[in-house]
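Contents: one structure, followed by commentary.
The complex appears here without one of its protein chains, the remainder shown in place.
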Amino acid sequence: MENSQQLTALLIWPMLGSILAWFIPKASQRIYSLFISIVQFALVIYVAYPVITQTGQGLEQTLPWLSDLGIQLSLKLDSTSVWFVLLSGFVSFVVLGMKGQWYRRNTRLFSSMAFFLIFSINAAFLSSNLIVFYLSYEAVFIPMILMVGIWGSSTKANSVFRFFLMSFFGSILMLVSIFYLSYLYFLKTGIFSANLNDLLKLSNENSPAMLWCFAGFFLAFAIKVPLFPFHGWLKEVYVNAPAPATIWMSAILSKLGVYGFIRFVGPLFPEAILSAQGILLALAAFSVIYAAFLAIQAKDPKALLSYSSISHLGFVMLGVFSMGASAKTSAIVLSVSHGLTSLVLFYLYDLIVKRKEDVSLEAYSGLAKKFPILFVCLFIGVLASVSLPGTFNFVGEFLVLIHAYPVSALCTILAGIGVIFGAVYMLKFYQKLGFGVSSDAQVAEVAEDISGFDLIVIVLILALIIYFGFQPSLFLGGMTNV
Amino acid sequence: MNEPWMMLIVACTVFLIGLMGVIFRKNLLIVLMSVELMLNAVNLSFVTFSKLHNSLEGHISVLFVMTVAAAESAVGLGLVIALFRTLKTADSDQIQILRD
Amino acid sequence: MNLLLIVLFPFFGFMINGFMQLRSLKTGHKISSKQSGSIATFAMVLSFITAIYYFIQFSGQQEDGRLIEQNLFSWIKLGAFHVDFSLRLDSLSLLFTMIITGVGSLIHLYSIGYMKEDETPAKYFSYLNLFCFMMLNLVLGATMPHIFLGWEGVGLASYLLIGYWNQDTAKVGAGQKAFVMNRIGDLGFLIAMFIAYKYVGSLDLVDLQKATLSPKIASVVGLLVFFACTGKSAQIPLFTWLPDAMAGPTPVSALIHAATMVTSGIYLLTRISPLLLQAPDVLSVIAMVGVTTAFVSAVIACAQKDIKKILAYSTVSQLGFMFLACGVGAFDAGVFHVMTHAFFKALMFLGAGSVIHALHEEQNIFKMGGLSRKLPITTFTFVMGWAAILGLPPFSGFFSKDEIIIQSLHSQYGNQILFIMALASALLTAFYMTRLLVLVFFSPSRMEKETEEHAHESPLVMTLPLIALAILSLVGGFMHHSEGGHEEGQSIMIASVVVALIGAAFAFFRYRKFDKEEMTNQFVEKGLGIDVFYNKFFGNGVPLLAKGLSKWIEEYFIQNSMKFCTWMVEFSGSVLKSFQVGSMQVYLLMMVVFGLAFMIWILESVMQGVIFYGK
Partner (left out) sequence: MDWSFLAFVIFATIAILGSLMVILQKTPVSSAFSLVLVFFSFAGLYALLGAHFIAALQILVYTGAIMVLFVFVIMLLGQDEKTTDIKDTSLLFKGVTTLGAIGLLSVFLRAVMGSKEIVAKGQYSEEKIKELGGNLQAISEVLFKDYVFHFELVSFLILGAIVATVALAKRKNTYSGEYHE
């Protein structure tokens, strides 16, 4: 591990962007946001580059903060977190380029919140101190709730409340667990510490207390991902949120849960996971199928996409709970690919909605003829979502399943059935929107095909999805030697 | 010589009497007086412990408490006057403007 | 020469046509089918020439020298798991490559004429090229995931082409049905890969062929792969998508749903035949399923009225024959039949396309008749195809089909039941094919006046492939060096020809003078209720289950528990609110009471030593 000062830049820059946003005129907010986020992405690449190329090498940086309480700003960029940080940098850059009402109403607040969000996401992914992780994990809510609340659709109040409640409920239990863990560490060594490296010394203990702590962590992350019985908040929030918030949630925030499982729960509670592995795998597999069923009957396309998100994250969790280095890597690969795919799908769906007034799935038809290029892009996105071989998702899903199979054949097969239903609902989604006879009355006056920034970005992402579908070694190579 | 714990018992008793006064008296002036009682009780225990520990920190604390008490009663009485002037009462139950 | 070229030519065709299509959408400039079709056809022909080059190279070599491997790049490498992206050409894949590129070229050529009036021919040809690209990946892939790539890719192309006229939601639905049913089979493929990886440790086909597994594992893998094949090759229980797939343009049916894609199941089974031979139980299952499919779909075909549906069921039936061959261990015979079937079934589909083209999208055979005068070339070539599928000597079908029938009795795994059912299927085949032939071309005309007047022979682009395929149907049988010198073979051969002739004669006399619509059994026409059952059970069942889940679990359980949580928060808030009476004294009293309780607790803890303070 190399000590590096660059990691703080990943936190300072978005924070700076968040503050400066208040001094930028409204009209140039989009350019400003784009600029800040592109620089941010470039920074991420610059910092992450050595981590990716030098396999197994990570960057580390520790700043003192409240050392007496065991709280330090210890940042760590290793082969696990680097992909999530990269993904969030990329997604943020794309999302901030989207046009929409958030660049017309309360614009300064939007950019400021967006960069605060990036700041807290980066802090959460980088921190290896549990308390700091918790703080940034919670800080993510603030911009998220504001975004849903201010730029969301009309029926948002209740969903925001539930979203907050569920997430807060989970994470507060995690906080208790963190405190208890550091207390246990104190009992053992006489020092308070919430650093992951220190707490890992507790991981070989197998006591009921550890099981309870595991439950606290599990609940927090399972709600965030979300896993089957904890997904109740998701649909309403995704549907009501403005497109950038939806994309952030499904592409990045859900990964925060996955990351939490990989980074903290896995190493801290190996015994607890192993003893509950059957149930966990079953939950993951059931999530896949259950969400697929919900997606099949969904009327609203955005609801369909959000259910499909749950379904795919079920695959990710299947990989995470299978344990083992390869399964972990597979889960990360699938996370990244799911992030890219959901980015494409929600992005394109937003473009379609902008060209339409009504949002019920029945109200669309035959748009492929009207917006051919947009729908070609959407089709490739759909193919990636059903994880057709040759797309990045296939690599992830295949690896996850092949590594989950020796652990639990039954759960793997169950999840595999989800693949079939995935085809059913995604094709339904595409066909309802694109095929059939189009009625011109539904299309807004100034409806043009996708072009400009949208087209460039979408083509770029799709190219990435296909390129990584054949050349995933970048992701796999850097992670095998860990 | 008398045992220090006796002093402490006196301090405790006076403190609790002051507390009772604060709790069930409603006249703000008497409430403030009861607060003074409690402060005095604490001062007494400070001095006692100071003697017990052979240290002078207790005396210093008492000095500071006295200054703070003086300031507090000045401000408190000023508040009472201001309140009385607007509400025409010194009864704490009548003063509920901030509640709703 | 590079092996990659075979694959790349169609890919370039796909890219060029795709971009042309997208550009034309932007500019509004129309692309004629001649333009885009010639690019696509040229790509296929180039690919075919490359394949011929390898064919020549192979024929100069010994049996064991016929192997070319080309490792392109490392695809997925994670820990112990490693899959290369590599192409491998041996005799089997060369044969398939020849069929795909050869028949493919002809069908591309034919499509130029057939899609002349279509609005977006570039899109069509790019899809067609995409299909060939994927299909070539399927047969040239050296590893299971690579085959799976092609396997899913052809499914995708099939989906796109079935629903090519995507303004019609019914056609799109047929495409979706095909895709989903294929995916059901693909699940078997996936799981087979997982098991194979677990027990073999590699997904390279060579390793799989060499592997010796316990009979149990081999059976499971074999069954799963076979399940995948039933999806792709339309066997019981997953065959019902194929008749619906006829919604696509007819050349597509010829290429994808007769000649190439549907035979990939045979290819796959032949590829892993060493594994299958370790599990005789699976072989007998394959044989039984194959022969049952052959028989059942032949029965259904007898009651169809739509010319393409008859051919579709006929394809299912013939595929059943091929599986029967695989099931009795005669993989060679199966592959041989794949080839001959590709010739004559493509021929018949294209002929049917020619007829449909001439009659302006009329597909009901009871509204045709007497077309032999109007469409002489089509008629002539169709008869060749007919003779081939009936197995009349010396047409190609004779050699391949009889080989299968002989093997079904005489092979190590054959038995009487298989033999009799195969023979019965052959009889039915002869019947429905003759029925089709007679009703379309020779019986009195039942067409409407207007249609009849407009009926004309197709242009040369379309008849040329017909003629080429007719010649291939005639001589295709001699391409195979059958070692069959069975003594008993002679009698069976004669028997099967006689059976075919009986069926043909029966149909001929029944339909020769037919001038009204036949009252067919609705139950049989609707596919023996299997499709209806699937629609009822899965088509309605899955949405019903989804609705039920969303209503009972999602709404009542999940959402209500969410509501309960929010209610809990609100309730506890209202309870705690009642403590806020607004009287300072009450707050103080509460402070005292709780402070007292807390202090007692602390003191107790200190006394008991639970909490220790600084010493």
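For the reader, a short list of remarks on this structure follows.
When the chains are written out, they are named A, B and C in that same order, and each has its own residue count from 1.
Convention: contacts are C-beta pairs under 8 Å (C-beta built on N, C-alpha and C of every residue); 3 or more make two chains touch, one makes a residue touch a chain.
What you see is a predicted model; the values in this text were computed from it and never measured.
Touched by the hidden chain within the whole complex are the displayed chains B, C. In the full complex, chain C makes contact with the omitted chain through residues 585, 589, 592-593, 595-596, 599-600, 603. Counting the whole complex, the residues of chain B in touch with the unshown chain are 1-2, 4-10, 12-14, 16-21, 23-27, 29-30, 32-34, 36-37, 40, 43-44, 47-57, 59-60, 62-64, 66-75, 77-82, 84-85, 90-91.
In this section, only the chains that are shown with their structure count from here on.
By number of C-beta pairs in contact, A-C leads over the other of A-C and B-C.
Chain A and chain B, compared by their mean Cα positions, are separated by 57 Å.
Chain geometry summary: the mean Cα position of chain B and that of chain C are 91 Å apart.
Residue positions of chain C with contacts to 2 or more other chains are absent. Looking at chain A, no residue sits in touch with two or more other chains. The touching residues of chain C, counted against chain A in their complex, run 22, 25-26, 73-81, 85, 145, 148-149, 151-153, 156, 159, 163, 166-167, 169, 172-173, 176, 179-180, 183-184, 186-187, 190-191, 193-195, 197-198, 542-543, 545-547, 549-550, 553-554, 558-559, 561-562, 565-566, 569. Chain B contributes residues 19, 22-24, 26, 92-93, 96, 99-100 to its touches with chain C in the complex.
On the chain A side of its complex with chain C, the touching residues are 158, 161-162, 165-166, 169, 229, 231-233, 290, 293-294, 296-297, 325-326, 329-330, 365-366, 368-369, 372-373, 376, 383, 388-390, 395, 398-399, 401-403, 405-406, 409, 412-413, 416-417, 419-421, 423-424, 427-428, 431, 434-437, 449, 470-473, 476-477, 479-480.
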